[in-house]
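For chain A:
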Amino acid sequence: MKALVFERSLPRFAAARLASAVAGSGHGVGVGPLELLEVDPPRLPGPSWVRLEPRLAGICGSDLATLDGRSSRYFEHVVSFPFVPGHEIVGDVTGGALDGRRAVLEPVLGCEARGIEPPCAACAGGHKGACERIAFGALAPGLQTGYCSDTGGGWSASLVAHESQLHEVPAALSDEAAVMVEPAACAVHAACSTAPPSGASVVVLGAGTLGLCTVAALRHFCLPGTLVAAAKHPAQRQLAAELGADQVVEPAEVMRAARRLSGTLALVTDAGRIERLAGGVDVVYDCVGSPESLEQSLAIARPGGDIVLVGMPGMTRVDLAPLWQREVRLRGAYAYGAETRPEGTRSSFDLAFELVAAARLERLVSAAYPLERYEEAVAHAAAAGRRGSVKIVFDLRRKSRGRTPSEEAE
Partner candidate 1 sequence: MSPRPGFVLEVDRSTPQTLFWRGEGFGLERLPVGSRVIYGPEPLPALRDPDAAIRHALDHPLGDSAPLRSLLHAGMKLTIAFDDISLPLPPMKSPDVRQRVIEAVLHLAAEAGVDDVVLIAALALHRRMTDDELRHALGTRVFDAFAPHGLLLQHDAEDPANLVDLGQTDEGEDVELNKRAVESDLLVYVNINLVAMDGGHKSVATGLASYKSLKHHHNVRTMRASKSFMDRHHSQLHTSNWRMGKLIAQSGLKIFQIETTLNTDTFPPEMRFLQRREWEWTARDRASFLATSKALERTPPELARRIFHSVRAPHDLTSVQAGEVDAVHDRTLENVFRQQIVPVEGQTDILTMGLPYICPYNVNSIMNPILVACLGLGYFFNLYRGRPLVREGGVVIMSHPTPWAFNPVHHPSYIDFFEQVLAETTDLLEIESKYETAFATDPWYVHLYRTSYAYHGVHPFYMWYWCAHALEHVGKVIVVGGDRAAVRRLGFSPASTLADALEMASDVVGRDPSITHLHTPPLLLADVQ
Partner candidate 2 sequence: MSAAALPPRPRPDGSVRPGPFLLRKPTRPLGAEPLPVERGLGTSYDTAWARRYPVRLARAMLLDDVARPLLRASCAPTVFGLDHLEPLELPVILAANHSSHLDTALLLSCLPTRIRHHAVVAAAADYFFDRRLKATAWAFALGAIPMERTRVNRRSADLAAGLIEEGWSLVIFPEGGRTPDGWGQEFKGGAAYLAKRCLVPVVPVHIRGTRAILAKGSSTLRPGPTEVRFGDPLWPEADEDARRFAARIERAVALLADEAETDWWSARRRAASGSTPPFRGPEASPWRRSWSLPTSADPTPRRQRRAATEPDESPAPRRWRAKRSPASWPERQGD
C-alpha cells in the first residue's frame, strides 16, 4: 500500500531544517526524510487490535514541526523510526466490535494499548495523555499513533489500532466533522482542565486550528466574562468571531485590547509603546507557542493569573522574571484525558464530539489532498493562515470503495 514514511536519516533531517529556514515552513518536505513509498500494511500486534483504513487524515502543527526539522529533541525517546505520520484520523474499521463502521482514532498509546497490566495511575484514571509507560511495553516507543513504527499512521491506506483507541462516529456526522474531533479534543482538554473562573477575562493568542477550536471550546463549555481572540489573518478573524469570541483583534493590537479589557494601567516606553500591563487579564491561552507569543502572554497576564500553553512550543528563550514577580501560573495542556464536568467525569473525546456538532467545526476543514500531492498539502498547511485556510487534510477515500455514510443512510 502507499504510505508517507518518515525515515531516520540525519542528513535529510538537517536538509529539511535548512530548507524550511531558508524557503519557509513546509518547504523542506522535498528534501526531507518524508517519502511516498509502497510498503506492506502493518501487522496486527496482538488480540484486541483491529485494522483501520483512513478516510480523512489531518495535518497538524506538530506534524509540520517534525517535517521542518524543528521539533524538540525532547521527543527523541518517544518516537520510533521509521513511522508513518498522521494522528487525526477518521476511518473504516475492519474487525473487532466496530467492524464495518466509521471510527475516530484516539492516537495516544497508553498502557492498555501497550498491553501493560496493571495500567499506570494516569491510565487508570482515564488520563492516557499522562501515561508513564509510553516508551515501554509490547509496542515500539511512540507517544501516539503517528509516531510509532509498529502501528502505522494516518497518512497511509491502512494502519492498526487498539480497540480502546477507537470512538464510533455517529452516522449523521460527516467525515470532515469527524476528522476535526481529535484537534477539538485537544482544545476541549485545554479549556476544561484549566477552565477560567466564571466571568474571567480571557485572551486566546493564535487562531489556527487549535486556537479556533479553543475559542469554540471555551465558549461552549466554560463561562468566560469576555473572550478576546488575537488572529493574524482576516479569514481567521472571521471564524473566531463566528465561533464565539467577543472581540477579535490583530496581534499588534493585543496589548491595547488587553489593557482596555482589564481596565488597568500600563508601563510604556518613552515612545509611547505599551511594554507590559500593570494589571492584566485572568487567563491567556497561548495557541501559537512561539517565543514572541509567550513573551506577550507574560506581558498581559495579571499577577496571579494563568497562562496555558496549548500549542506545542519548541526551544524558547524567554525572560521568566515577570513569571516570578507576578506569581503567574504557566501550565501546559497536552492531548486529552478525562474532564471533570458538573455532570460527572467525561472523556475529552465525548465532549469533542459534542463540540464538533454544536459549533459546526467541519467548516474548519479547508482543503483535501490525495497522498500523491503531499508536498503541496504540507506547503498549504504551513501557510494555511495566509492562504485563508485552517485545517488541511489528506483525502484517502477511494471512489471504488464505497459510498459516504450520508449516501448509505438514504
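The set was built so that all candidates are chains of the complex that A comes from, given by their letters.
The working rule: a contact is a pair of C-beta atoms (placed from the backbone, for glycine too) under 8 Å apart; a residue touches a chain by one contact, two chains touch by 3 or more; residues count from 1.
Only a predicted model underlies this, so the values are computations on that prediction, with no experimental measurement involved.
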Thinking of the complex as a whole, which of 1 or 2 is in touch with chain A? 1
Which residues of chain A touch candidate 1 in their complex? 247, 249, 253, 256-257, 259-260, 263-266, 268, 270-273
